[in-house]
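Please see the structure below; I have some questions.
Every protein chain except one is present and positioned as in the full complex.
Chains: A, B and C, in written order; residue numbering restarts at 1 for each.
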Amino acid sequence: MANKIRVTIWNEFRHEKNEGSLAQKYYPNGIHAQIKSFLDECDDLEVRLACLDDPDQGIPNEVLDNTDVLMWWGHCYHSDVRDDRVEYIRHRVYQGGMGFVACHSAHESKPFKAIVGTSGALSWGDEYPEIMWNLKPSHPIAAGVPDHFDLELEELYAEPFYIPDPDDLIFAGWYPTGHIFRAGATYTRGMGRVFYFQPGHESCPSFHNPNVQQVLKNGVHWCAPTKPGYDVPQGCPYIKPIYGEWPKNED
Amino acid sequence: MANKIRVTIWNEFRHEKNEGSLAQKYYPNGIHAQIKSFLDECDDLEVRLACLDDPDQGIPNEVLDNTDVLMWWGHCYHSDVRDDRVEYIRHRVYQGGMGFVACHSAHESKPFKAIVGTSGALSWGDEYPEIMWNLKPSHPIAAGVPDHFDLELEELYAEPFYIPDPDDLIFAGWYPTGHIFRAGATYTRGMGRVFYFQPGHESCPSFHNPNVQQVLKNGVHWCAPTKPGYDVPQGCPYIKPIYGEWPKNED
Amino acid sequence: MANKIRVTIWNEFRHEKNEGSLAQKYYPNGIHAQIKSFLDECDDLEVRLACLDDPDQGIPNEVLDNTDVLMWWGHCYHSDVRDDRVEYIRHRVYQGGMGFVACHSAHESKPFKAIVGTSGALSWGDEYPEIMWNLKPSHPIAAGVPDHFDLELEELYAEPFYIPDPDDLIFAGWYPTGHIFRAGATYTRGMGRVFYFQPGHESCPSFHNPNVQQVLKNGVHWCAPTKPGYDVPQGCPYIKPIYGEWPKNED
Partner (left out) sequence: MANKIRVTIWNEFRHEKNEGSLAQKYYPNGIHAQIKSFLDECDDLEVRLACLDDPDQGIPNEVLDNTDVLMWWGHCYHSDVRDDRVEYIRHRVYQGGMGFVACHSAHESKPFKAIVGTSGALSWGDEYPEIMWNLKPSHPIAAGVPDHFDLELEELYAEPFYIPDPDDLIFAGWYPTGHIFRAGATYTRGMGRVFYFQPGHESCPSFHNPNVQQVLKNGVHWCAPTKPGYDVPQGCPYIKPIYGEWPKNED
């Protein structure tokens, strides 16, 4: 039990409450509950849910302190997220190695922008079919994923996407409208690993797509923290020579 | 004139005012003035100075709007820098392509951390001789720089340095104490280019070193903005199809 | 004169000799001559031509020794290129910093594969319109290039493209067929800089496209060698300590 990867799926969980919305139709219990349903297929994951309207926005320090990988779904309410929560998430990623999986519109969420260092700017449009291309099939996040797969409908996200060069660019999307988009990208920041994956608009069924599910399962595992062989210090420690004779350090 | 690269060198400019300090001895007119003295040897640079204790901390919007490359030297007074200045600097880098050259302790400055996405954490110690190694001699920032050069004395900065993987790792430092440090690294963030270079402790003469001067001249030129062939939009524009028949967009 | 960048454009120059072919229609004097015509607009370039059927395949050692940037166009006759020429090109890139600009089907040419370390494998199809997207507008190779531009017809090149992760991924192509392709990518290998750019099928007019021309002008300048501040040694030199007392090296 103790060795399970502890995943917290955070969701605004507001769109799905709009009566008669497609969000409600596709995700009656919330996007986060749908994601949990397929992550639960992995024996080594222990998944809990958190929402914007929970106390402490669902992510008090004690939850984050006990989270190995935080998945984030936000779209229209980025500005409601408290800055102290953002700051603690960043701290947990940089210092504690907590993984961060950013879904869809999280490209513009406060935590993603603060962790990665980006404005998250891109172009966007209506919903169209999308073909997802696998650019790095050798990567663990692409394990079991075909060379391309279809999404019946997704929000148009398009280049230029003003992100830092990814450590790994794993997926890119094609739209019939003439647009492309770097849709799956990894980053390392401090001790933590970050994966951005674009599918998942609230009014599209992408989280029911088996390939999207496979990618997210892989992504959560990839972002899980590695155990370093030393205690990562807080801040910038003062150090003394480990080699040679340096009398002025003999205090 | 219009085509010159407009450089603003920002400095805390407090250490150098301490009577009898080494900072004052090495940099009687300030570290920024010393940097200006050698950048002025480049005909294509137009260099101005700015200090923490100037009005608007030396960097009101109109100065930043007319700066192509901002050099930053800060060490002990990071927390005095106003958050609105940090935010505008980040905006200018991401949106306007302003270059950012981070000197020495700027690894922990607010703008560097916000632009790049890092805690800037490292280990540090007293002052020792340093040998600077050239890891990427093919890079424009290494033009004219030998395979290694000596710094007679520098503050010890040591790994692990918790930075994102650099786009280019150009220099790394060796200390006789048993430590090494990734000392010269580039990043691209939004439209802007960033260069971090480690030498330049206030009580060390590194800004008088010809190789350090060469590297910084190169770095300023490398960080100068490229003129894109389109107007980079603010934020995330809504776009329509550029290919195919999509009636729902015919509004 | 001495400071001009010396460019050699190498071309198979066989397709264009087929009577009545589109290659002949678009490039009556050869693809290489067409590329030269627009590179000649740059005052700082000195351009010469070389062909597969020239003596020594147009690239004897003395030509390569006096070339700063080698552009390569090959498609159907890769296997005719002599291995000793490939080896000397690789030597010039790794050791001498000669730039290498690989056009179109050069992804599968012997020199590109040997320099970069790749099979160059991709998927390909017939000719379709292509939209070229600008993924890294901050890069010098993208200077003056719009966020996207049209190619009226190009050979379909598609992912997965089994290349190493590029240092910079600058362009990617969209085809109406459902395919995308990483179309503009840089590499550093040894002392040399490499740029791959996909447009330029022999029966398509892409080398008449102003944006393609701009990209190739930029690419040639970007690949030009940087002058290091030391003599790059041949092979692996034996070295002695530069610090400390090491009696066994006192020979």
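One rule holds for everything that comes next: a contact is a pair of C-beta atoms (placed from the backbone, for glycine too) under 8 Å apart; a residue touches a chain by one contact, two chains touch by 3 or more.
Being a predicted model, the structure only gives us computed values, none of them experimental.
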item	value
Contact partner of the left-out chain, one of A:21, A:37 or A:188	A:188
Contact with the hidden chain (one of B:38, B:133 or B:230)	B:133
Contact footprint on chain B, counting only the chain that is left out	131, 133-137, 147-148, 159-161, 165, 168-169, 172, 174, 176, 178-180, 182
For chain C, residues in touch with the removed chain	94-95, 108, 114-126, 128, 156, 158, 162, 164-165, 167, 176-179, 187-191, 233, 235-244, 246, 248-249
Absent chain, residues of chain A that touch it	97, 131, 134, 136-140, 142-148, 167-168, 176, 188, 190-193, 211, 214, 225-230, 232, 242-244
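Assume only the chains that are shown with their structure count from here on.
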item	value
CA centroid of chain A to CA centroid of chain C, Å	37
Chain A-chain B separation of Cα centroids, rounded to whole Å	29
Residues of chain B whose C-beta touches two or more other chains	167, 176, 188, 190-191, 242-244
